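With one protein chain removed, the remaining protein chains of the complex are shown where they sit.
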Amino acid sequence: MYKVTPVNENFKHMLHGADYNPDQWLDTPEIIDEDMRLFKLANCNGMSVGIFSWATLEPEEDKYDFSFLDNILDKVAAAGGKIILATPSGARPKWMSDKYKEVLRVANDGTRNFFGVRHNHCYTSPVYREKITKINRLLAERYKDHPALYAWHISNEFGGECYCDLCLGAFKNWLKEKYSNDINKLNFQWWTKFWSHTYSSFDQIEFPSPKGETQVHGLNLDFKRFVTHQTTDFIKAECEPLREITPNIPITTNLMWPFFDLNYHELKKSLDFISFDNYPMWHAPQGDLHEASFTALAHDWYRSLMHKPFLMMESTPSLVNWKPINKLKKPGVNILSSLQAVAHGSDSVQYFQWRKSRGSSEKLHGAVVDHCGHENTRVFKEVSELGAILKKLDDVVGSYTKTEAAILFDYENLWALNDAQGYNRYDKKLIETVHKFYQPFWKRGINTEIIGYDDDFSKYSVIIAPMLYMVNDKLIDKFDAYVKNGGTLVATYMLGTVNENDLCYLGGWPGGKLKEIFGIWNEEIDSLYPQESNGMRAKSGKEYKVVDYCELIHANSAEVLATYTDDFYKGMPAVCVNNYGKGKAYYIACRDTGEFTDALIGYLAEQNNLAKAINIDLPAGTTAQSRENGKDKFIFLQNYNDFDVEISLDKTYYELINGNTLSGKVTLNAYSVLILKTDC
Amino acid sequence: MYKVTPVNENFKHMLHGADYNPDQWLDTPEIIDEDMRLFKLANCNGMSVGIFSWATLEPEEDKYDFSFLDNILDKVAAAGGKIILATPSGARPKWMSDKYKEVLRVANDGTRNFFGVRHNHCYTSPVYREKITKINRLLAERYKDHPALYAWHISNEFGGECYCDLCLGAFKNWLKEKYSNDINKLNFQWWTKFWSHTYSSFDQIEFPSPKGETQVHGLNLDFKRFVTHQTTDFIKAECEPLREITPNIPITTNLMWPFFDLNYHELKKSLDFISFDNYPMWHAPQGDLHEASFTALAHDWYRSLMHKPFLMMESTPSLVNWKPINKLKKPGVNILSSLQAVAHGSDSVQYFQWRKSRGSSEKLHGAVVDHCGHENTRVFKEVSELGAILKKLDDVVGSYTKTEAAILFDYENLWALNDAQGYNRYDKKLIETVHKFYQPFWKRGINTEIIGYDDDFSKYSVIIAPMLYMVNDKLIDKFDAYVKNGGTLVATYMLGTVNENDLCYLGGWPGGKLKEIFGIWNEEIDSLYPQESNGMRAKSGKEYKVVDYCELIHANSAEVLATYTDDFYKGMPAVCVNNYGKGKAYYIACRDTGEFTDALIGYLAEQNNLAKAINIDLPAGTTAQSRENGKDKFIFLQNYNDFDVEISLDKTYYELINGNTLSGKVTLNAYSVLILKTDC
Partner (left out) sequence: MYKVTPVNENFKHMLHGADYNPDQWLDTPEIIDEDMRLFKLANCNGMSVGIFSWATLEPEEDKYDFSFLDNILDKVAAAGGKIILATPSGARPKWMSDKYKEVLRVANDGTRNFFGVRHNHCYTSPVYREKITKINRLLAERYKDHPALYAWHISNEFGGECYCDLCLGAFKNWLKEKYSNDINKLNFQWWTKFWSHTYSSFDQIEFPSPKGETQVHGLNLDFKRFVTHQTTDFIKAECEPLREITPNIPITTNLMWPFFDLNYHELKKSLDFISFDNYPMWHAPQGDLHEASFTALAHDWYRSLMHKPFLMMESTPSLVNWKPINKLKKPGVNILSSLQAVAHGSDSVQYFQWRKSRGSSEKLHGAVVDHCGHENTRVFKEVSELGAILKKLDDVVGSYTKTEAAILFDYENLWALNDAQGYNRYDKKLIETVHKFYQPFWKRGINTEIIGYDDDFSKYSVIIAPMLYMVNDKLIDKFDAYVKNGGTLVATYMLGTVNENDLCYLGGWPGGKLKEIFGIWNEEIDSLYPQESNGMRAKSGKEYKVVDYCELIHANSAEVLATYTDDFYKGMPAVCVNNYGKGKAYYIACRDTGEFTDALIGYLAEQNNLAKAINIDLPAGTTAQSRENGKDKFIFLQNYNDFDVEISLDKTYYELINGNTLSGKVTLNAYSVLILKTDC
């Protein structure tokens, strides 16, 4: 089931480096030379280049100049480093937009954007695809045998939509295919009789728009699906020449977090490995403990996309410049935050950016090298120190993460739920709820995955399924089999409200066989104002605070574990469990403030003997994750408190950072990490 | 003066039913059959159909299919029910927008909307009028003799504006007529010399727009008047074939609340009876007592439009889906809220919606029949229970509401005041002020009307005239006659600032003869920040808190009843009364927090012997309204508290719901109603 999978078979070291834009400094070659000196001094070995270089590479149509890339690839190779080479579609040259208007996006009011910013291109435009394919082919042919070439980095942070006629044509075709060219199938699934929106033909379809249609949820949902489809299709077009010419160079694109507008479960199919850009808000009002577990969730989420190591493609060594308040990382936090990524499965620590640009909008974004230009800064020193640590982690590269627990998340469910009119209309809080269920695993040091509807459920002892408003018959069958075969499934309020096209299940909620699996019927759902609360009383007598949602459910075959303490539904079931086949199906009918969720996960972890990264009690604010390579197990003990804590080890370990042996009581310093090594 | 006026002479029962969209379920005729079974089980007798059915009725241009309506009307008739038949202009088929772009609205930036949502049509478009008139004619001819046909429901929830060239042409013509084709009359009334906006001809007129003119208040005001005119004109066009073919079938359209963008005092002239959609926010942070009196205000407002019974055309049996937080109604509240409507003059309890739609944006809106599809729900049972009560109220149908007190409200005054630059610029609070004056009547069980400038004032002993910023000479004359003849008139701050075209009165405020009627001169008006307050001290020595507005008035002939306690105008008059002819004119120069208003209304009620629905003291949170049919008087005792209260009756009554005789101390349960019957 598990195997060791380095991103690039030919480079078995942790990657350490940054986005690097030497094309901005061609006038001052001495700065580029200095970069190479600092590159080594910082213990770096990998650079991402060419991300926004199209105007430099092709200054006039069909006139190319690769000299700066030649130079950089050679220099980095000479310094013992590797290159993640970007395709330049993240931004296009001015001449292209001027000559071919169609490459620019059209907004949802039907007007075309002007040239500017980045992204801002049509994913359908044949001209744009032709241009990017051509330059990708040239890049691949030129560098296919270059020793520095490590991976391809397709474009940059894909996102956004285009509403042009070319895209509309593609959308109509996509719909025709989905609905077997039968407009009445579409009419039924979109329930277009409502408000007299019946279509006579696919030609009548228009995009959703605030100037037109916003209320047909089936249209909204299919449009979002189409955007993922078309973006993925664009990536595939970009990849075609690369796969042909450099079949052994792995391909990725840098995903974003938190970002849910593209269905990464679909988009990942066009990639060879996952990478993402990681920008936690340390030292913010929500607190470092919140941020630590929310960032841990991100890492687990992206590792789970392919169930193998990923790259952290961007992070900042100090601060960012685009948040409302841009704080410095405190001493130690860059190392802690970077090793957190590795703990969860990253085989890299990459920064945005190597050197602060001199002008334009990201000149104040943190970098390894500041405007002062030298190495005598707090930030540079910490980067260099981290680089030295990463050099000790060769054995961790490609290692896997063993998991027995999973949280189920579906991008399309999120879209449909957030678009749903009802409940708390503007603040459904699905992501917060996923996080709320994730935290109790994290604080116990239980490796966890975030999986999708298409994943194999049988690998997990426990699956949490929060707020699955939108389901489908196949999923229900998978649930049925999973629980029958002994799985523990935990679902919540809103389960099984609509099918995959946002049509309500008839016959009572949760839809179809879910009523049997969970042994309940959900008659009504009450939404609470933010200033309101209810309570639930468990069979033990313990009470928990309840907020936001209270479903009025009836227990059929299920056993009632807790009941409401207030309002007219006082005494009705709040939590149930149903013995179903060899397994158990829990239904949580209301949202608690976290205490109950934590107690439940603790109970389930015990009942199911969920393995912990290390078999000890972890003090508050600390956690542990583990990776294995078949021989060794690496345990990353992390302390997110701003004070030292004492930990009692269960046995003797070798600690990789300091290179010594530890046992018994050890001190884990404020904002620090220990990497323990033991046998698998 | 009063008479018994049922909506439809041929049906003297309370109407109970819902908006019904069987066209969404034509694929599953068994569901429609089940609807008929449930219809009877729910004690219903009336359905509104066809509201958004255009695409079903005319799937292609000039190809009609009325079969589903034939079927439903027959089925409902067979079940002993009645049909409120809608004209389908609330939304148009896609083919129509595609072929005739002009049917779609143009936004105030001059760009045309895309197809989508509902409404969204041009009220001027000849094509649209031709299309709707044609289908209305076909509907009227087809169903004119159908036994189920009870009333016409024109379109749906009229609102919004169109800024197309056709509308601009109509606007210019409307202005030409208003200003006798003399552009200088318009220039004077709009005071266009200000900022050099003088027009040379009517052809130069443009619509107000955030991209152009926003600051000519006369233009803004006339534009809003035109929107009401053109909407009414559209309704009249819709009605023409109906009035010709079915002269005995009464016509309505469903008004909205709270909604003030159309002048319902004008729009009502195109209708035979009033109906409106009633969606109170029970159990919200503002509290049920607030919501009870605010909803009572709505009912009285719409009854007063024609001074006769109306229909509550929509309400929800459980929750809605379009509020930020969508709460369930607690047990009993649907019956209470429904009978509140009847108490205030409704001859119906109609719901939106009969059955939850399966898809699209209102699928989560409350309904009599939920997605589970059966009758075994809390909501269905309460609907059915209410239906049984309504069957006992045949004698109430068409009965009238005797009133001696009125509150004066003018839609155009609201528009002008809200558009006025000055005072608290963005939050004038006229509607809240109307409500503040309404509450003291409501809590005392005094039947009250909300009347317009054109109503007959002589019917009322007391008239409250809050915040009449915009008046006209005819109104001033009516005030003069009213007070001289013995009436009690209560006006407030901002009285008589501008005339009907928003030109200030010269010579001091309040304008013209108002200074004599009220015996005061208003020199200045101070606006207070939300965190500020002042006070007023009554002659009795009692003090009240004052907020928002303090006018610096001088008492001429008036007697000073209260003076300010603070600021540099301490000691100046805050409340005056002027003996004028046989009557009294009160002037309230500042806004109080409610305590003073309550005391004043209590005093005036006593002084003027205003009749109460029942001659007892009503505990807090309860109220009573009465209706009479010339023989019987029906008293609706209501308790909006979530606890029981005890009431001491003044005599013996027959109670209709439970069918027993009551006297002395009786318990009025939490969230419940008693309907007492006595002689007139």
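The first chain written gets the first letter, and so on, giving A and B; residue counts start at 1 in each chain.
Methods note: a residue touches a chain if its C-beta (ideal position, glycine included) is under 8 Å from a C-beta of that chain, and two chains touch if they have at least 3 such contacts.
Values in this document were obtained by computation on a predicted structure and should not be read as measured data.
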- [ ] Using the definition of touch stated at the top, determine which of A:60, A:141, A:165 or A:477 touches the missing chain.
- [x] A:60
Task: Given A:265, A:356, A:429 or A:591, the one touching the chain that is not displayed - done: A:356
Open item on the list: With the missing chain put back, one of A:318, A:384 or A:472 would touch it. Which one?
Closed with: A:318
- [ ] Spell out the interface residues on chain B facing the chain that's missing from view.
- [x] 109-110, 188-200, 204, 206, 208-209, 211-218, 420-426, 498, 501-509, 521, 523-531, 552, 567-568
Task: Residue numbers in chain A that touch the chain omitted from display - done: 21, 23-24, 27, 52-56, 59-60, 88, 90-95, 98, 107, 111, 113-118, 284-285, 318-319, 321-328, 330-331, 356-365, 370-373, 377-379
